[in-house]
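Here the complex is missing one protein chain, while the rest keep their positions.
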Amino acid sequence: MKPAAIADVTANSFDSPADRGAPGSSRLVSLWTVYALTLRQHLHGKRWMVIAGMCVLCAGLVAVVRATAPDVPSVELEFDIAFMFIPQAILPLLALIYASGLVRDEQEEQTLTYLLIRPIPKWALYSLKLFATLTTAVLLVVMLTLLTYVAIYAGGGTSFREVAPRVLRAASIHSLAVVTYCCLFGLISLLTKRTLVVGILYVALFEGLLANLPFSIRLATVVYYTRLIAYRTLTFLVPLPIDPSRFNDLAAEVWQFDVKTDPGLVDHPQLHTCLIVLLAACAISTLLAAILFSQREFHVKTPEKS
Amino acid sequence: MTETSDSKPIVEFHGVSKWYGNVIGINKLTLRVPAGVTGLLGPNGAGKSTFLQLATGQLFASQGQVRVLGQSVWNNSTINRQIGLCPEQDAFYEWMTGWDFVYTSARLAGLNRPAAKDAAARTIEAVGMTRHQGRAVRGYSKGMRQRTKLAQALVHDPRVLFLDEPLTGTDPVARHDLMTIIQRLGSEGKSVVVSSHVLHEVQSLTPNIILLNHGRLVAEGNVRDIRDLIDKHPHQIVLISDEYRKLAGRILEWDDVEGVRILSREQGLMVETRQPDAFYSRLPALSLEDGLAIKEVYSDDDSLESVFKYLVNR
Partner (left out) sequence: MPIFDQGYQHWKGPLSSHAWRWFAITRHGVRIGFQGRVFRMVLLVSLLPAVALATALCLWGLIERQSDLVAGLVPILVSFQFLGPGVATDPKMYRVEIWTLCFNLFFSIELTLSMILIVLVGPSLISQDLRFNAFPLYLSRPMRRIDYLGGKLGVIAAFLGLAIIVPCLLTYGLGLLFTFDLTILKDTYRLLFASVAYGLVIIFVSGMLILALSSLSRSSRWVALFWLGIWLVSGFASGALEGLQVAQRQRAHFQRVAEIQTKRPADETREERRRRVEAMRADQKSRVETMQMEQMEASKTDWRPLISYTANLSRIGRQLLGTDAAWQKLSEMQPPPMRERFLAQWLGPQYPWYWSAGVLVGLFGVSAGILSLSVRSLDRLR
């Protein structure tokens, strides 16, 4: 067999990378494409059915209550569904659905390689994927909240002018909560493979149990701050059946805010403090996760580190 | 391999080691890959994929330094504009069409919309996938998937291409087409590193090889030069002649002949010699002077397969 000829290659003089097009605009294009790609991943195929299912679930629950217990006051129904059921069951599950697979899904599908070999800094890659996830989650939460409120207040006699601010505030509170959960679970997904188990334990034990205890430990939970924000921006007063001129503060009773001795909840963080804490939690989680992501190796074929 | 003053190495490994817990993937590897088409060879588990992942910045070297086009690759996203990778794993965004996949790859590389459309169209045409570009990738055959993977590696016109087992699972037609594309890329001035364990395919692409085994560098350079340096194994040359036994007797008189084996079925001899050039130079005289007509002379020894066998199995 004749030996193969060596390819006739002209000598290359390597330009500096900056010479190949304007890096600024091309960087923006890459970043935008990551964002758009992640959005498409969340919405393609049968995944929209999950979204539709979740939107319909809460509204459907309200419709069932309306059909079987028509005398329940709208405020009480709103409190139970929009501020107990949704924050404790739906929002964490939603965040787990979208944020727990932020990186792991791509790694398992082995498509992460196509992103890692692009001229996109790793920290930016993670941040944009998270941002796209937050966009999806927030849009879904807003739709879900809107549908739930329509189901609660439609045909109930309450005017649109009264309900609209409540819807806006509820949607904002839920969005803030789901954003915080997504950032936390995104970080957890980089720290452990068992994101679901850790996430559920976090929600059930940490958020579910500790948030209901009247101790300082609840300062470390997301649901405590969202409850405070809800309490300070909305009212959940239900007339007492024994004396309709008097009202029962549902939220204070269920969430264990001692309004008798501290009517203004002075001992609890103020509204702006709650917002700052939650936003800071999001920022810190995102920063830590972006740093972790940029320093980590992702093994798509060769063995994982033991 | 000798470096000319005009050709700088495209990939440099300086004392690179990479281990995964207790498993060593690459072991003190130092080499320079020149411009042009280079074959990266080795048996399964030799460290080829680890090499490519280190070179493309997906893995961080446990020890040593990896440089591509003179720059460090770990956490250096800017260099990725110059690099294209066709990974080994058969993974896609299956819900996308072929066109969508290549176009998105172009956009991820930073091309604006018109440029990305143009680049995607060109690249898809170059790999022969224009007819199927509108179908979802999940419906593609293996050959189509490999072509599409190659297209995404080429779409942003990189200077350096890393192809990890690009011909795996392809049918002969697809294989031929892909090899033609790779050869054309080389002739266009692109630097291509092709990883494979299918030796005859790499042999037809390039004589320049890097041979890895158990994470170590076994040999690098031109196949022929490597073969010449292998002192342990004498060259084997086959002579076909009607009077092969008489020929054997004559050849045995030469000092540089180490052994002769009769191949009675082929009516020939297998001659072992450590000086193949001297042996070849004496053959015409033998034929003329002694009247021993030699019908055929060939040697498999310069082939990649024999080099591989000698170096890997020793």
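Per-chain numbering from 1; labels A and B assigned in written order.
The rule we apply is simple: a contact is a pair of C-beta atoms (placed from the backbone, for glycine too) under 8 Å apart; a residue touches a chain by one contact, two chains touch by 3 or more.
Remember, it's a predicted structure, so these values are computed and weren't measured experimentally.
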Can you list the shown chains that the omitted chain is in contact with? A
Absent-chain contact - pick from A:I51, A:L77 or A:L228: A:L77
Looking at A:A124, A:L196, A:A220 or A:I291, which makes contact with the chain not pictured? A:L196
Option from A:V56, A:L93 or A:L287 whose C-beta touches the chain left out: A:L93
Among the options A:A52, A:L191 or A:L240, the absent chain makes contact with A:L240
When the complex is taken as a whole, what residues of chain A touch the one chain not shown? 57, 61, 64-65, 68-69, 71-72, 76-77, 80-81, 84-85, 88-90, 93, 96-97, 100-101, 104-105, 108, 194, 196-197, 200, 204, 240-243
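Operating definition for what follows: only the chains that are shown with their structure count from here on.
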Round to the nearest whole Å and give the separation of the Cα centres of chain A and chain B. 48
What residues on chain B touch chain A, complex-wise? 4, 6-8, 10, 20-23, 25, 35-37, 49-50, 53, 56-60, 69-71, 75, 77-85, 87-89, 91-93, 95, 104-105, 107-112, 152, 159, 183, 186-187, 189, 191, 203-208, 222-224, 298-300, 302-303
If we count contacts the way the header does, which residues on chain A are in touch with chain B in the complex? 1, 3-14, 17, 20-21, 23, 25-27, 29-30, 32-34, 37, 41, 44-45, 109-111, 113-122, 294-295, 297-306
